[in-house]
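Missing here is one protein chain; the remaining ones are kept as they sit in the complex.
This part shows chain A:
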Amino acid sequence: MSFFRSKKMKYYSLVIPRESAWVVMNELARLGQLHFVDYDPQLPMINRPFANYVKRCDDSLFKLSCLELLLKEFKKNLNYCENVEELLDYFSQVQYDRMKPGHTYFDELESEIEQKKIQIQEQSANLQNLLDRVNIITEQQLVLENAKEILGQSMFQQQTPHNPNDYQQLKFGQLIGVIEKEEEVRFKRIIFRVTKGNAWVQIKDLNNQEIDNSMRQSFHLNQNNTSSPRCLYVIVYPGADESSSLKMKLLKVCDSFNRQRIEYPNSMDELQRKMMELNQQLLEVKNLIEMSKQQLEQSLDELVLQKQGCNCSYFEYMRLYVLKEKYLYVNLNYLTMRGSIFTGYFWLPEGLEIIVEEKLRNAMKNNRDHYPTGQIQEIKPYSTTPPTYFNLNEVTMPFQEIVNTYGIPRYQEVNPGLFTIITFPFLFGVMFADIAHGFMLFLCGLYIIFWKNYLLKQTDSMFNLMIPFRYLIVLMGFFAFYNGFIYNDYLSISLNLFGSCYSPEKQEWKRESKDCVYPFGVDPVWQASGSSLNFMNSYKMKLSVILGVIHMLFGILMKGVNTLYFKNYLDFFCEFIPQLLFMICTFGWMDFIIIVKWLNTYENNTDPSIIETMINQVLKPFDKPVYPVFPNEAEFQLHLTQILTLIAVICIPWMLLPKPLILGSKNDKHKVNMSDSQYQPLVLEKQVSEQDDDNNQQFHNDLQNAANLKSFSEQTNEQHDSGEIWVHQMIETIEFVLGGISNTASYLRLWALSLAHGQLAEVFYDMCLAGKLDIGGILGGLLGGYFYIVFALLTFGVLMTMDVMECFLHALRLHWVEFQNKFYKADGYLFNGYSYKKILNDNLKQSNSK
């Protein structure tokens, strides 16, 4: 349960025979505590033993996504899985009932998916064809009707001309058909050019989309917007001759537009007959549509159906199963295959070996063929550092997330996430200090905590996104509330809760008694005095510096804890101690005199200036302070400051010099031994492996040798030469010394933001409420209401959203930069447990119906 440091990890090798690889991996994935190490990250996925399976899973998933589109089109609502644990149990139940090796179930599902996909796509294509057919028929009908209207009766009554020169008796031919709407202009133009203007073209919109959609509606199908608008054309050209060149040309042009052309009947009767025919066809096709639609719905319903004992639709069941299978094979690919044995390496949190072994035994028991299952064996980890693993819960998760966003903690390093739980909301509260605003935020957090389950179902709710951060919000609200009391700030008004120690007397404030102190927070009388801003500024400024120095000192202490834990005594003595001393002797001392000054009363304007004291302590180290902080003890203060300054100055070379010198001398010694040491371990390994007759072991060692070599070359790269060490140390020192000053100054943002917050609240109050509520009468009531609404909106928009965000960001910065740079290495990598639960949870879908 330690959250202070990441869990201890152990490195294991896993050996499983090929036959039981699936079973073992299946069993281990339920555990979710293994972090598999890729044995050769350079090897492309495609060359791994199970690449084929992964590919097949991908194909199946792709097919399923095709099916899903169809399901959506036919408005089938799936039941989505909500509890992964139950589903996984159901999976294993199904496996158990099958009485066949587990991995073959995927083959079955795969072929089933393939079959379903082909079947359903065929059916839907069929349906689409029929629908198109209906469209074509209705289009034909429309074209004929319209053509009849446009051409009129006289078209049929043309007679063969007796005299070809008599243009009144010239015979006309006609062409009718359909083209795309957008080609209308081009069509007209080409016809004009081809006939040199000797044809009459009439074009009319078909409104085919509306027809199509209304027809689809009659079958309760989704609207289809893919069809482009079309229109019909009627061309009348001179010369009815069947084989005139003009006609041939026109035919060619019309055909090249790719849409249907319709033969116009020769007589009215024929036209009627054709219309009848079309009507007949239409009826037939519509019947067919009805039938095929039913079939399709039937097969789709099979997918929606929920099987006995399963908590989701069959479709979803298949999808999740394939996902799970894919995940298994991807992880199996991290293992290396040799003959019929798989060997892999994984990290396991300390203390879980027994559970893993039990799982393996279980796998053996459940395994139908009783193949021997795998073995695990602890081995010494080479080269790679273990992953960082924390057991998180819903409270700690957001805080760890804040830290992880900056960088994952190094393995076993002090985890700043633990302190962040309190320091983060607290620093936020210092900036956002207001009783009312803090309380509102607090209530908001409480609301999310108690109505969590209700909110989870509200997919469109704004609160939904804040659910993971509910505990963070509550704490932030609480500390803002608390700090509001300290500053005694309620929407920019001070509350007189405990009775002020001052009372007005003859235009002056009189203190009740010398010992009277306002019990909690700032005395409300300050607000009434003219100098409240001055007082609060100086108070908040000093407070933020004090908080900042404490925060940073704490960070430095954590560095000490880290160095001791990793037994890095060089860093402990040459970095941690001088750093700590430096901080205490400069800014720690400053904090100290601030507090001393608060505690003392100074007579006759002899109160010391802190800044002056600090500056003089360095610039005039031998002059007695004019206004000593310790009243009447200037001599003592002078000696004290001299000592402190001396220590601080000594600390700087102490940080800079010893560490690189010591490292350099070590390096020289190392270089001498280098040539020997490089080969020694390998030779040893070889001896061991020679003794070992087991073939497997030999292979195992070879692998480890390879890994060893790799790591060795990395290590040699990491060995800096002394120049680099010097530069590095110089940067570190300068950064710390300068950082001490600039980081302390950076904590002044605590003051600045709370000042900004207070001033904004005051402006809103003054502009909207103060004085406006005193106007009597109905008008006053209305005005009051109006101004109240403005006030509420401004408070919500500016203070409760924007300012929360701003204070959040500044608190974040104070943690990431000022606090964490004192000790935090942040170069670890996250533990990535091999777990079905995780992968399935990531891929769950929410049904929209709820």
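The rule is short, and it goes like this: a contact is a pair of C-beta atoms (placed from the backbone, for glycine too) under 8 Å apart; a residue touches a chain by one contact, two chains touch by 3 or more; residues count from 1.
Operating definition for what follows: contacts and distances are computed from a predicted model.
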{"item": "Name per UniProt, for the chain absent here [options: \"RNA polymerase II-associated protein 3\", \"Transcription initiation factor TFIID subunit 5\", \"Pyruvate dehydrogenase E1 component subunit alpha\" or \"V-type proton ATPase subunit\"]", "value": "\"V-type proton ATPase subunit\""}
{"item": "Residue among A:109, A:136, A:150 or A:190 touching the omitted chain", "value": "A:190"}
{"item": "Options A:171, A:252 or A:624, residue touching the unrepresented chain", "value": "A:252"}
{"item": "For chain A, residues in touch with the removed chain", "value": "44-46, 55, 62, 182-183, 186, 189-190, 193-194, 249, 252-253, 255-258"}
